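Removed from the display is one protein chain of the complex; every other protein chain stays in position.
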Amino acid sequence: MKAYVAKKVLSLPLIIFGVSIIVFIAIRALPGDPARLMAGPEAPQEAVDSMRVRLGLDQPLPLQYVKFAAEALHGNLGLSLQSQRPVMTEISERLPYTLSLAALAYLLAIAIGVPAGMTGAIYRQRIPDQIVMVLTIAGASIANFWLALLAMNYFAVELGWLPLLGADSWKNYIMPTVTLAILPMAMIARMTRSSMLDVLSQDYIRTAKAKGLSSASINWKHALRNALIPIVTIVALNFGSLIGGAVVTESVFNWPGIGRLLVDSVRYRDYPVIQGVTLVAVTGVVLMNLVGEILIGLLNPKIRFD
Amino acid sequence: MESKNKHFKVLTLAGCLLASMASASVFASQLVIMQNEPPRSMDPGNQTATFTGTVLDPMYEGLTRLGDDGKIIPALALSWTSDDSGLNWTFTLRPNVKFHDGTPFNADAVVENFQRHLNTQRGLAGSGKIRTFIQDVKKKDDLTVTFQLKKINPAFLTVLASGPGLMVSPKADKAGSINNKADGTGPYKLVQYKSGEYVLEQKNPDYWGKSSGPDEIKWTWSSEPSVMNMALQSGQVDIINPVPPQFAGMLKNNANVNLKQSPGAAVFWVDLNTQSKALSDVRVRQALNFATDQQALVKAIMFGYAQPANSALAPVDPNYDKSLHDYPYDLQKAKDLLKAAGYADGFPMSIAVQAPDARTAQVLQGMWSKIGVKLNVRQMESGVWTKAAFADGKEKAAQGTDAVLASWSSGLYGSDLQLRPLYHTSSFAPGGANLGFFSDKQTDDLIDTAASTLDDAKRKDLYFQAQKQISGLAPQVLLFYQDDLYAARKNISGVVMQPGGQIVVRDAVKQ
Partner (left out) sequence: MNSIDTSVLPPRSRSRHLISTLLANPSIAIGGALVLLVVLAAALAPLITHWDPVEQDLLNTLQAPSAAHWFGTDDYGRDIFSRVIYGARITLFEVSLSVAISMVIGIPLGIISGLAGRKMDALIMWVMDIIFAFPGIVLAILIVSVLGEGLTNMLIAISLFSIPVYARLSRNLTLGLKNMEYIEAAHMLGVRYPRIITHYILRNSIGPLIVQSTLTAGAVVLSAASLSFLGLGVQPPMPEWGTMMSDGRNFLGLNIYVSLFPGLAILITVLGFNVLGDGLRDVMDKRL
């Protein structure tokens, strides 16, 4: 177990290093003067010159990267061209909105997905299962912004039940949460169903062998473990897909999170923000993946010996 | 004993909290207005956007002010006189006025305000209006200022009432903070400018005059028409301006909302880059005009809340020529002109637009494709768009900007301030708003002569000639005059609309 965890943790910096290189190169690959790009089209010449020094553009590329990485590690991601505020501030102001939405979406996904998956497994091949199967595959095939538009059209405008603007009251959370929860819900239901099927098939064998012995307590622990695995897998190992979903969901609902910040910053060509958000988001995803892999290793010993 | 004490303390604390909350809700009335773009700057002299003017209006004042009936009334100046030539004016200033930061308002402040616009090194966006006709501004004594004009401008007093004429605190201007932190003499002062979200203004307790408006004014914005619509219908905001025309009908039917419509002063057009190869030929520009079905455009984009534009001046302008009608919709004529110019198969061109105008550009794309013109629509955020629109000839050539979709409203400032910044040779971008580098000596002469003509009839005639001249040379494709459309909740009153889309809310009442 320790070796497994160690191996996973050690690979982390390498991945983050690689991610940072891609982000670093992407901005350098732009046509034009990087100093001008990072200072903004409207900045006076002195600002561009000081940016040039800050980026170390007259130095060899590897040194530039070191500067960039060192600053990033200290939380200095530069200034937003649009607002002239530190990128880190822009991100930290919006991160709670994204994380709260994500957390609620996951809770909803688990609350509905797990029972649905279990129902499907218990009533295997019969009507409830078929319904679950159809719904899960539909859920994974739907464009979530389509549902968002339909929901906004009916619940916000036609019926006036829910607001289109704002992010602070519980009413504001309903539509974005449901929208974001659809895909993880489908995936959790699917995985719960299949792991439940595993449990049930083993149960049959055991019951047959024990001939009437109550195996309730054994099943509990086993069932719980099996229920947690899909949840951890989808929540932690598929965190990337949630971030992707959040980007689109936040844009549709004008949710003040980092997903919408990223999209807006592309329109503004606000490169420091694009760079900063990408770094933070992907680092978050990689960390969640790591946590997920460790947890899975704990729950399912078979996986450790990959 | 001890617990009783504790209980008592808790109760008093709770009581105080409740009382303060109650008093807060009873006393602090807040008016919330939503527009469709963020303010460009907190400095009225460094921007020319109508919807920034609305935000700054409660916080700033000029020597004069536009009364509710559109007439000039005294504001920071008590009175004024001019000599017979009309070129030398003397203003007596209001005493005991302070800027929000405490700096006293006096002749020195006025001089500094105007000098910063006359200073060609500064490059403030609003200076154009000042520099075209003001020669110099001098202090006579602490409360008296003299103006020397280069030429007569019938709109002089109106220019003093807004934009670059608004007085900013010289201290804030020198410190460079004025762009982000408003500092004027108005009945409201800036409390918070949360970038990207809202501007919050609060009543200025030291204001020299009376203000009957709400305690707080909050400005917010959304580029999405659906959001603006629902924000008003749900009561989350009190006023929206401008109303997205597609929702005007829905709002009219809402019993809690009042829709206010008036003929607008904003002219929407496509500015053609006359330095672009194809567009340098007047026949090509005329062809584009003939290929534009204005009626269909008005119906599809503005849902009827606009008038097709036939002239560079808007109908509210006293010198507007109603009879001008050079370009009825005629596809065949357009094609013939293109053929004569050597573009029988059409040509490609690109246009820079802001998000709210993207649909208009796409309609034009469809219309002009019928004569073979392939229009590439480049949609940009307002900052990027401003850069592209006001770029000089070289930049535009490098970026391939053949056209810009823009609007201009000179409101009540008169014909000179509508025609000069857009069509005069001296107004080439980036210094002025002649985005397409249109240059015609005859037009220049007409504009210049009209500006210094005192006789109304003679002036009107000159402007008629100018409109005809400009129309014939087609430096732009005129689109429409947008109606001024704003909507407010039923319990709001006291809002005034100035032609051009600038609403004045400083005296609004929220019941």
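Residue numbering begins at 1 within each chain, and the chains themselves are lettered A and B in the order written.
Quick note on the criterion: contacts are C-beta pairs under 8 Å (C-beta built on N, C-alpha and C of every residue); 3 or more make two chains touch, one makes a residue touch a chain.
Computed from a predicted structure; not experimentally measured.
Shown as candidates are A:M38, A:V132, A:L162 or A:V285; the residue that touches the absent chain is A:V285. The hidden chain makes contact, of the residues A:Y106, A:W255 or A:Y271, with A:Y271. Within the set B:V282, B:V377 or B:V509, the residue that contacts the chain not displayed is B:V377. Residues of chain A that touch the chain left out of view are 11, 14-15, 18-19, 21-23, 26-27, 29-30, 137-138, 140-143, 145-146, 149-150, 152-153, 156-158, 164, 240-241, 243-244, 247-248, 251-252, 262-263, 265-267, 269, 271, 274, 278, 281-282, 285-286, 289.
In the full complex, chain B touches the omitted chain through residues 224-226, 229-230, 244, 246-247, 250, 293, 296-297, 299-300, 359, 362-363, 365-367, 369, 377, 379.
The rule is short, and it goes like this: only the chains that are shown with their structure count from here on.
Inter-chain spacing, taken between the CA centroids of chain A and chain B, is 43 Å. Residues 195-197, 222, 224, 226-227, 229-231, 233-234, 236, 380-381, 383-384, 387 of chain B are the ones that touch chain A when the two sit in their complex.
If you check the complex, the residues on chain A that touch chain B are 41-42, 82-83, 85, 152, 156-157, 160, 163-166, 254, 256, 267-269.
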